[in-house]
Structure formats: C-alpha cells, structure tokens
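Complex shown without one protein chain; remaining protein chains in place.
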Amino acid sequence: MSATQQYVLLLGIALGTVGVVLSLYGVARSMGRTRREPGKDVPASAGILSRDPVWGRYHARYYGYALLFLAFDMEMAFMYPWAVVYKEVGLVALLDMGVFLAILFLGLLYGWSQGALRRQ
Amino acid sequence: MTVAVVLMALFGSAWLLAVIEGWTTTGRLSLAAPVLSGLAHLGRESIVPRSPDRVFFEAAPVLLLVVAVLGAAVLPLAPDLIIADLGTGALFINAALAYVLVALIMAGWGPDGAYAMIGGWRFLGQLIAYSMLIVMPITAVAMRAESLVNTAIVGSQAGLWNIVYQPLGFVLFFIAAMALAFRAPFDLPIAAGELAGGVDAEYTGVRLAVLRLARLTLVVTLASATTVFFLGGWHGPLLPPWAWSLIKTLAVAMSMLLAGRYLPRIREADLMRWCWTLGIPLALVNIIIVGLLVLVVP
Amino acid sequence: MTSDPSITATGTRQKRSSVLQKLVSRALARNLSCLIVPGPEVALAHGLDVKAAGMRISSTPRDAGVLLIIGGLSEKMGDAAAVLYAQMPRPRAILMVGGQTPSTLPDADISAGFSQEELTEAIGRLQRALAEGAFAASPEDFDSSVLHASIEYVCPMHPEVVEDEPGSCPKCGMDLVAREAGESTPEHGHEHENHHDHEHHEHEHEHEHEHEHEHEHCHDDEHHGHQGHQDHEHEKHEHGDHDHEDEHAGHDHGEHDHSGHDHGGSGFMSMIEVTKDLPRSADGLQMDWLEVPFGPVFPGLPGGLKLTLTLDGDGVTEGQAMSLVGMSTAGEDEGMDMDMDVETFLEHLSTAMPLAPVSYRLLACLAIERVAGLEDDPATAGPRAAALERERIASHLGWLAQLGRQLGFAWLTERASTLQLEIQSASRERLTELEPALRALAARLGRTPLLESRLRGIGMLPPDSTELRGPIVRAADEGGDAWARLWQRLSEISASLDLIKEAEEPRLPALRNIGHVSGTGEATVDTPRGEARLSLKLERGQVKSYRLDTACSHHIGLVAGLVEGRELGDALVAVGSLDLSPWEVIS
Amino acid sequence: MTAVLIVALLTGAILFGIGLYGALSQTNLVMIMMGVELMLAGSMVNLVAFWRFLHPEAYSGQMFVLVVMTVMALEMAVGFGVAIARFRARGSVEMEEAEDLKG
C-alpha cells in the first residue's frame, strides 16, 4: 500500500467515525427532541442558577511552564530523525545530540532557577 | 477486511473495559451493562446549553473519538494486521493524540460554564506537564528500532522487550499515558470532587455516550501504544500474534483503569512540578542510557 | 403513592412512535443514577446504602435520572433542588426518602421511609414506573419561580454592595434599590426582564444562532462602550438578529461587571482602562475574576454548604461559606415562647442534626436532666458514652468517605462508607470484631502514595484563630494541616474503640423521667466535630427557650482564611478537612 | 506535476497575504503574532513544495522547514514573554493603546 493510499484510508476512517456518530445522533433524535424548559440550558453549577457568562480573561497560572514548553517542545522535531539514524552514525550522533540536549537542559535550569517552574 | 478486524478489536476492548469499569463501580459483572447504559444514554435528552459556541460544543466529543480511532489505526495487532503502517507511525500517534487537548479545550470553552472552562484550561496545563514524557520515551524506542515504523518497532523487540531494555522509559510513558487519557489519578479536567464533572459537565444523552465511548477508546489506544512500544507487541509464545497483542493491551488498559481507584487525585501544581523537575531530566537520562546501550550491546 | 406505573408529567419525555422506545425504557430502568440532595453523606448517616439498593450516585444533575431527596429540606435547599431538577435531562424522577417534597418541586414520584428495605423497594417501583412510562403523550414543562432571576438589592452608589433583602447601604446609608440578580442596571423593571427571559427561550427554539452572524451585526452598530455589561451582551447575542435589541444594548450601562468597577462611558474601550482598577494577583497580572458557586449540592463538599469562591484562573482570591440548612435561632431565642414538649424537643434537635443525631440527643438529655437536678447515673452514663463514641467513629468514617469523594479516591469512599454503615448500629461485640478492619484502613491510608502530598500543608489555620474545637484544635499541635487532621481523626477512631471496649453496650440515650420541672439547665457534649453547648429553660416540663452553641458555627468562619490565595483543589481540600456539618451551623 | 506545485505555491501566497493583512491590521500583540504564524505557514508550504517538486534529493530543503518551524515556536515563546511583561507593566497588550486613549 502506498503512503497516499494509507492517508486516504485514514481519512476514510475518520470520516466513517464521524458518520457513525452522526447516525447515533439520528437514532437519539428519533426518541424525541429535547424539551426546552426554563433553567435547563443554563450550565449546571451545583444547585445555584448562575447565568453570568464566564468567558473572561482567564489567569493561566502555568504560563511559566508554557513558555519553556514552547521552546523545549521544538527539540522533538530534531530528535526523531536523529533517533532513526542514531545507531548507524554511532558515537558522533551521541555527542552531537548530547551537546544539543545539554544546551536545552541549560535553558531548563535557567527557567527553573528563575522560578518559571511553579504556579505563578 | 483488516480495517474491520482492527476496529472490532478496538471497540471490543473498549466494551470489555466498560464492563470492568462497571464492575468496579457497581460491583456487578454484567456483559450487557455497557450496551444497556449506551441505550439509556440514547433515551435521555441531550441538552445543549444556551451555548454561545455551539460549534465547539458539538465538535469536541466527535473529535475525541476520531483521534482515538486514528491513533489505534496505526498500531499493529499482528505483523499484517494493521490499518496503516505509516513510515512515521510512532510520530503519528503523538500527532493524533495531541488533538485530545484540542477536543478538551473545545468542550471546556463551548458551554460557557465555569466548571467546564476551568477543566479545559487545566488540561492544557496537564498537557504541558505530560507531553514531553510521551515523546521522549518514544524517541528512545525509535533509537533502538532505528525506525519510526510501528511494525519495525515491534520487530526490534523480538529478543528482548523494551520494558526490560528501558524500564525507566516504560514507567514514564505509562504515567504520561494515564495523564493523557485523563484517567484517575490524573483526572484533573473532569474531577468530580473539584469541578463536578468539569469538561464532561454539560454533556448529556447521546453526546455523553459518545464522549464516554471516546474516553474508553482512548484508553485502549494508549494501552495498545504501550504494548507496541514497550511490551513487545505481538511477540509471545504459543498463542497467535493478535491474541498476544490483545491480551497485553487489555492488561495495560485495565491497570490504567484500576490504578485510579487506589490513589487520590494528584494536585495540578505537583503534577507540573514533578513532571518538569523530575520527569524530564529522567527522560533525558533514559535517552542517554539507551544511547549507550545501543552502542555497547550489539 | 403511585399505583399508576408512570413517572410524573414533569419528568417524562414526549412520546414519539419509535420501535426503540420499549428497549430504551427498559435500559433506562436498569441504569438508574441519582443525584442525592443534600448529599451522599446524609444518606449514609441515615444508614441508607444507595448503591446496594441499585442506583449509581452521580455527581452532577446532567448525569442523573433520579433526584433522591433525603429528609425534609430547608427553603433554600428546596430552591436548589428545583434548579437541579430543572437541569436534569428527561426522563427524570423524584424519589423522596422521609419528609415532604419541597414546594418548589412537583410531587415525588415515589416516596419511602428511612430504611434500606423501603429504599430498595422504592427503587424497584421506580424501575417499573420508568420501564412502563418513561415516555408520555403530553409531558408538562417544569417551571418554578426559582428558575427565573431573583431580586436582589444594590446600592446605587456602591455597586459592590449587594444584599438579598431591602435595607440601607452599609457604606453610605442610602436605601438599596431592587434589581434582578445577575442584572446590572437598576432601571430595568424585573417584570420586563422576566418577560424577556421567556422570549429568549422561545427565540432559541426557532433560531440556532450563528456566531459569525452576530459578530457582523454588532460590528455595524458601533457600540464599543459596554463590554463590562456582559449580561446584556449575552442577551443580545442570543437574539442576534432582532432589531429591538439594539436599543437595549445601546444603553449606557456604566458600572457593573463581575468585579464591579467603572469603565463605561467613553466611546472606545481601552484595555488599560479596563484593567487599571482591577485588583492584582500575586504575579501582577490583572485578569477577570469569576464568582463561582460550589454547593449546596457539590460532590466535593458536604451537602447544604454553599461555598462561593472568587476565582482568578484556578486560584481562589476569596471565598465564603454559608450553610443553607443550618438551624436558625429565630423563634428559638430567649424571650420567645416556644412551648415544646421535652420529648418533642429531643426529637427536634436530633433530627435537625442528621450527621450527629446521637450526640445532640445526648446533649438535650443532659441539659434537661440538669434542669431537674439529676446527676449522672452510672447505669445510663456507660451506654450513653459508648453510643457517643460509636457515633464518633461512624462520623469520622463518614468524613473519610467524603474525603474519598473529594479526592476521587474511590477505594477509600467505598471502604469507609461500608464500615460506617456497619458501625452505626453495631453492638459492642461487633465493634470489637471490626477493630482490625479499622486499623487496616488507617495503615492503608498511611501507605497510600500521593495522599500526603495532597494533604500536607493544606488548610493551615491562621495563628490567631480562636474558638476552635474538636479534632481541629487537637490536630493543631501536630502541624494543623489537613494531613494532621486526617491522622487526628484516625487516632480518635482507635481511641473511641478502646473506650467502647471498656464501656458497656451502646444504647441510644433516652430521657429519664423528670416530671414537670421548671428552671434552667446547661450541658456540654463533645460531639464528633467538637464541643456543643446547650442551655435551655424549662417551664413545667415545657421547653421555653434554648441556646445552642456548636463547633461548626465557629469553624465555618475559618473558611475565608483557608481558601484565600489557594489553588482551587487545595481550597476545597482545606474546606473539606474542617469536617463542617452545615446542619450544626447556627445562624 | 507542475500543476500541483502551482496549486501549492498559490496556497502559500494566499496564506502569506492573509497573514500579512492580519499582522498589519491587528492592534493586539497576540493577534499580530497569529498573523506572523500564518505568514510563516505560507512560506513553509512553498518550501515543502519546492523540495518535493524541484529538489527532492536536497534534504537541506526539509531541514529549512524544520528551522522555520523552530522559528515559529520561538517567536511564540518570546512573543508571549514580552506580552506578559507588557501586560504586567501596562495592563494591556494593545499596541496602540496610547493613541486610543487620546481619542
């Protein structure tokens, strides 16, 4: 099977799954529609009817981690091709990646020391 | 044909897991329970909150199910029992499962409810914690197999399973996989005691049924990935290859399911701190150890 | 009460001809999940094992088909129950155990008394009713005044002053103005708003509104100045394409959003202006704060406790707790005649405290006997003390089960509630038999990974806390955090076991004959949650007035200090570690 | 075969155009960054198309795409860092806040 055929197959499976879900929705729909009633469509909050919208500016307290993650994550882009040829290339690859990872780890240590690795 | 077999195996495992889950929560072992509960969900109303973001609300459960199925589609049950044996299969798993986050953010933001929104953003924090612990052990696996093709990865474990070759990587991956599947004790986005359902909170009826199915399928997919990457996939004596794959997958999935019963939920701050200050350095150590082993041991 | 096998019209779904219906109805009947009001811990304290009776316990109304009400509800809890019922998907049913269905709800579909057999039998009936009548030809809408916005009173000058009752502003003394809760500007009459609300529902039937659509609409009419007025925006949003809404949105609503400050007026909204007055978090970023209710029926907290947290992200900036079920002193204060038979009073007090009925029964007995001048009788003191200690063990186990629910620690919840159910009515001999199980539970908790990191350092009391009682004050020396409280309770369990072993067979305290005495008496009992004091005045054998002082009334005041600045999960653990019983909060 | 190349190049060009529009027209730092991301995405499409259809033997083409991806991530990391600092200092990440205030 060529790569393109495989992608088409995967796409087909994804669409098929969506189709199955939609047909389930159809079956559920055949049981009747949801009855609109006062209070029912307000998001549930433990017995208090709170109608206020909650979409405000949300304080994500892990932003220190998030910043480091954005940069650190990129290392993966280089590591996968490296891992594939690692055994073939041998020691040079180990040293090469060792230097790369050491550099990144330095960044992690810096962030750590500056207090990026905690809830802000 | 292959497609049908693999999908049947996937949903069959999910169904078995649902049976086990029902057993642990109600104490009754009933093979029909998941089907009945699915039917009951179909019979309930599916409430749409006065949702200002209907698109997100509707898309989230479907997306979650689709990515779980796509993830499973690139994992081999047996040497020739695989839907798509991609050249970068090990990476594709990550790519598909990254959209679990997207689905949860959608589910959290869509209904405009406080519990759901907090749950969704919490899961983003959780991803930042576990994500590196998924990809780095896979890198080490790929180093040994010299390939990102999943069948080749299983093939490389013919002599010695990776759980023995790189136990550290296995532990990290297993924990991270549980965090990815947001199973207890990592169920921060849906924590009942903290967020009364969190991202699940606004789903009812058939949408909830799809969401539950998606979560179970996700567990199976992750267990299958653990099997392929660390437990030698289809390798095993006597039984046919697909049986070994299924047995291992179910065993891993059940241990994921059961572990949460005996542990309290982790604190989000602890999860992030431990993952970054302990997990990532350990994952790097794992890569270096495997690197040396690969070079030293022929 | 229902020989007719069907659930009430407010609970059924509209009938449609569908072959699947029969099958689905039966599946529904076999998949009952219930939301317990006020909470699962009350069911346990009454000796009811809902799970064994055949229902799952759900944590949200969205996932529940049965509203299980345990005991009579206070007025505010009745309101909460109505909201929860409204938010449950159909088909839904109400199962009432003991007491009357609150007036806000339709009559219960099935009623039962306080016993496991009756509950099991009631659930059986409910299953039959669901299997037969989950779908009906003409369901009725459930409506209740609670589901429409309530009226609250605000000061025209100080938008942060919001009261439930009319009065004058504590800051400037001006008369408070009525407005709809959640609304911002006093000028809208509430009738108008109510009308509006209906309208909105109707419109929603017809229009699945589209987001982009609304966006363009707003774009054109160039009001930028009312961001803070989110509620109106919301309304407008729902309507989207209705022109009459424009006028509405065009009002100059200057002065309210969730944080209650002023940034209206100017034509273009500036972010600096929006953020400059907001209080800052510790890291210097000003975000929108969100007031979120946790409770009164929240899985992680005792039922009846309403915790309102102001959240900045998932951190708590401030919080306050109030009890919706606590005894009010109104009508029972000194000076008011209440004339209650002593036996009735005894019942009254012990049913008012469902989480510790024996302790309060004992307390009332002691206080009344003091009036009569009776001294401790060794014959009754032993069984009484044993009953109190037995309740202490059961209550602490109930707390452990609640901790398990809060932490998602299913094993602990199951183990502790099984033991609690067993111990509540156990004989001395049975208790001795159960001792190894209790010790094993404690040992197991000591070995559980993650538990210590979850509890250690959480819920530290401020150093100047006064009026602490019970396990909380006894744990204060050991570090005073949630972890120390856990161990304090575990060690109290084993201490109580030792006491029971030496004491006599536990027996429910019964009042000795006192005749028609008059006078005042006072007594103190160390209830599971700390000392409670009762002083009462009798006239010719009738209780004239009494004054009750409980530990929880003081402990609930600690909540604000414990949650401030904490992460949400930690704040809830801190509140949970206090083991508040909302019933024992005297307002 | 060149048809596919042209389609890809057109897509890249249009994405770049949209991104440029966004980067120039938005007032908010984070939105500007989204514009930049789109521009980079457009250029990545072009790079991949060039590699695939013109020089499939030169893997420095793929390497270059990796570098562009890195740049995207790093731009976000630094950009968000600046956004946080700016928000902390001024309470806003609007780039034209001062002028807006004037009227």
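Letters are used for the chains, namely A, B, C and D, taken in the order the chains are written, and counting of residues starts over at 1 for each.
As a convention for this text, a contact is a pair of C-beta atoms (placed from the backbone, for glycine too) under 8 Å apart; a residue touches a chain by one contact, two chains touch by 3 or more.
By definition in this document, contacts and distances are computed from a predicted model.
Not every chain of the complex appears here, and the one that does not is recorded in UniProt as "NADH-quinone oxidoreductase subunit J", selected from "NADH-quinone oxidoreductase subunit J", "Ribose transport system permease protein RbsC", "Multisubunit potassium/proton antiporter, PhaE subunit (TC 2.A.63.1.1)" or "Phosphate ABC transporter ATP-binding protein PstB". In the full assembly, the chain not pictured is in contact with A, B, C, D, by the touch criterion defined above. For the chain left out of this panel, the touching residue among B:L91, B:V206, B:L246 or B:L263 is B:L91. Mapped onto chain C, contacts with the missing chain fall at residues 211-212, 214-215, 217-219, 224, 226-227, 230, 233-234, 237, 269, 271, 274, 282-285, 287, 457, 565-567. Touching the omitted chain from chain B are residues 52-53, 55-56, 86-88, 91-92, 94-95, 98-99, 101-102, 105-106, 109, 112, 121, 124, 127-128, 131, 147-149, 269, 273. Although one chain is not drawn, its touching partners on chain D can still be listed: residues 1-22, 24-31, 33-35, 37-38, 41, 44-45, 48-49, 51-56, 59-60, 62-63, 65-67, 69-70, 72-74, 76-78, 80-85, 87-88, 93-94, 96.
Everything that follows uses one rule, which is that only the chains that are shown with their structure count from here on.
Chain B and chain C, compared by their mean Cα positions, are separated by 35 Å.
A separation of 12 Å divides the Cα centre of chain A from that of chain B.
Residue positions 42-43, 45-47, 50, 52, 114-115, 121, 196-197, 201-202, 205, 269 of chain B each touch two or more of the other chains.
For chain D, residues that reach two or more other chains under the stated contact definition are 84.
By the touch criterion given at the top, residues 84, 87-88, 90-94, 97, 100-101, 103 of chain D touch chain C in their complex. Within the complex, the chain D residues that touch chain A are 66, 69-70, 73-74, 76-77, 80-81, 84.
Chain A meets chain B in the complex at residues 1, 3, 6-7, 9-10, 13-14, 17-18, 21, 24-25, 27-28, 31-32, 34-35, 40-46, 50, 53-55, 58, 60, 62, 65-66, 68-69, 72-73, 76, 79-80, 83-88, 90-91, 94, 97-98, 101, 105, 108, 112, 117-119.
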